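For reference, the structure I am asking about is given below.
The complex appears here without one of its protein chains, the remainder shown in place.
In this document, chain identifiers A and B correspond to the written order of the chains, with residue numbering beginning at 1 in each.
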Amino acid sequence: MLREILVLCFAAGVCALDTTAAWQLMLSQPLVSGTIAGFIVGSPETGVFVGVLLQLLWSGSMPLGSRPMPDAPVGTATGVWFAAALVETGGVSLSFSNLAGLLVALCVALAGRSTIVWERELNCRLMRRLRMRLSSGRNVNVELTQALSMTMAFFRGFLLCVLAVGVLSVLVPVLGGAGGVVGRDYKLVLLLVQGLGIGVLVSVFARGVRGRLPAFAGGVALALLIRNLAG
Amino acid sequence: MARKRTERRHLLGLIARSFYLQTAWNYEFLQALGFAYVMSSVGRRVASGGRATREFLERHTGLFNTNPVLASYIIGGTARLEERHSRGETSGAEIVALKSALAVPLAAVGDRFFWAGLRPLSGLLGILAAGWLGAGGALVLLAVYNVFHLYYRVKGVLRGYALGAGLVSEISRLRLPRLTVHVGWIGAFALGVLMVTAVHGWQAAWKREAVFVLPSVALAAGFLPQFLRTRVTEVALALGALGLLLTAGGLLG
Partner (left out) sequence: MDLVLVRIDDRLLHAQVALGWVNFLSPDLILVADEKTAADPGLTQLLRMGLTSSVELAVADIENAAGIVKKGASDTRKCILLVRSPRHALRLLDAGVRTESINVGGMHFAEGKRKLLPYVYVGRDDVEVLEQIASRGVKLTAIDVPGNPSYDLLKLLRKGQLEDD
């Protein structure tokens, strides 16, 4: 159990590095970090389900301007863990655990955003120090500064995940044993959130650009055709 | 022959380092530390301590920001110019000028293609693939994005290094703006497929009414005002929490 959580937080730290500090291979995209988290907690389908919803919601976010994006990878990893942990209690409906996991992911991602601001402030200090040493003619070590910053970025994600899992693990048995309410069907809420997510893609791909509507309609027509042919 | 081999090794090192351009990103210097880090392997070769090294570091620790993928063109070009500079064939000011001239247009081209186009598209294709492959969807996302990502990272460094200052005209011939248009078309098409798939999925899992509910929510959300669109996390959280409470209270579902 503890080992599983450590692996999860390690993965969250690595995916968080991928957002800005290194690689940008898109490990930080919720579908990817959600799937990875799903495998780690032993429930890939939960990982994919929560990952897909978050991927939709955040597909319009861009690293433009001074406000950082929500911390998607750490939020996603925590949310997937929470949903899977609720399922394991056996006392909740599947739609409830998925919805709860989604909400946890959104909350942790928002909380993570302010820690990204702190991280950048520390990076700024590292850089100021380096430039000061440089202008006063002392030796500077760029590689060491870079390694320091990478370490900081990893541990920000790792520790945020540890903290979030630690705090939320108190909630798991409480919700799992609540009975009644948590056993209800929450599918409609999930549908509404997915609608919101698809709406984000509408604003990215179909809105305001002339001639995109035929492409969209073509996609609809093809999908309907295949559906009908298939059954 | 041996020279060719060392050159190839240097270039591979430069490509590997280019993945760390954004380490220590901050508001005051943006990608400055990352650029100095990427360049420091070049610096060890061309600037042999003392004043040369200090000037080298000063050139590359100044404010710098561009798209991290297309930055590879600047990285390659700067590496070439630094080598020429060490032989006295160009001035330090010219190197700084190349960096600052290319950073802004490459940022606009690259951000439009990679951030605003390819990233949502690969996400969308990944989601569609997840519908029938499950966990394989994540691999589709990674594959679609990284084919372009890795191609331009590697090509940028190689072409930049080959051309040096001549790189400007190469960049103006980049195919990316046209590709961006195609990405938009494919995205709109895939979105149509996703809409039908999602509706069918919810009809099976929930009710037939999904055929009205899902598209209308998506359409309404697609035309949210800018203020809410940039706060989609908060909006989703509010919607989800409200829905949770209403369902728990027996008013919804």
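One rule holds for everything that comes next: contacts are C-beta pairs under 8 Å (C-beta built on N, C-alpha and C of every residue); 3 or more make two chains touch, one makes a residue touch a chain.
Note that this is a predicted model, so its numbers are computed, not measured.
Chemist: Among B:Ile95, B:Val157 or B:Leu174, single out the residue that touches the unshown chain.
Modeler: Among B:Ile95, B:Val157 or B:Leu174, only B:Leu174 touches the chain that is not shown.
Chemist: Considering the complete complex, identify which of A:Leu25, A:Met62 or A:Met152 is in touch with the unshown chain.
Modeler: A:Met62
Chemist: Counting contacts across the full complex, list the positions on chain B that touch the omitted chain.
Modeler: On the side of chain B, residues 27-29, 63, 65, 67, 101-112, 115-116, 168-169, 171-172, 174, 176-177, 181, 226-227, 229-231 touch the unshown chain.
Chemist: Using the document's contact rule, name the residues of chain A that touch the chain not shown here.
Modeler: These residues of chain A touch the chain that is not shown: 62, 64-67, 208, 210.
Criterion: only the chains that are shown with their structure count from here on.
Chemist: Taking each chain's centre as the mean of its CA atoms, how far is chain A from chain B in angstrom?
Modeler: Averaging C-alpha atoms per chain gives centres 18 Å apart.
Chemist: Going by the contact rule set out above, which residues of chain A touch chain B in the complex?
Modeler: 20-27, 29, 31-32, 34-36, 38-39, 44-45, 47-48, 51-52, 55-64, 66, 70, 99-100, 102-103, 106-107, 109-110, 120-121, 123-124, 126-128, 130-131, 134, 137, 140, 142-143, 145-146, 149-150, 153, 181-182, 184-189, 191-207, 209, 212-213, 215-224, 227
Chemist: Would you mind writing out the residues of chain B in touch with chain A in their complex?
Modeler: 19-20, 22-29, 32-34, 36-37, 40, 54, 57-58, 61, 68-69, 111, 115-116, 119-124, 126-127, 130, 134-135, 137-138, 141-142, 145-146, 149, 184-198, 200, 202, 205-206, 210, 213-224, 229, 232-237, 239-241, 243-244, 247-248, 252-253
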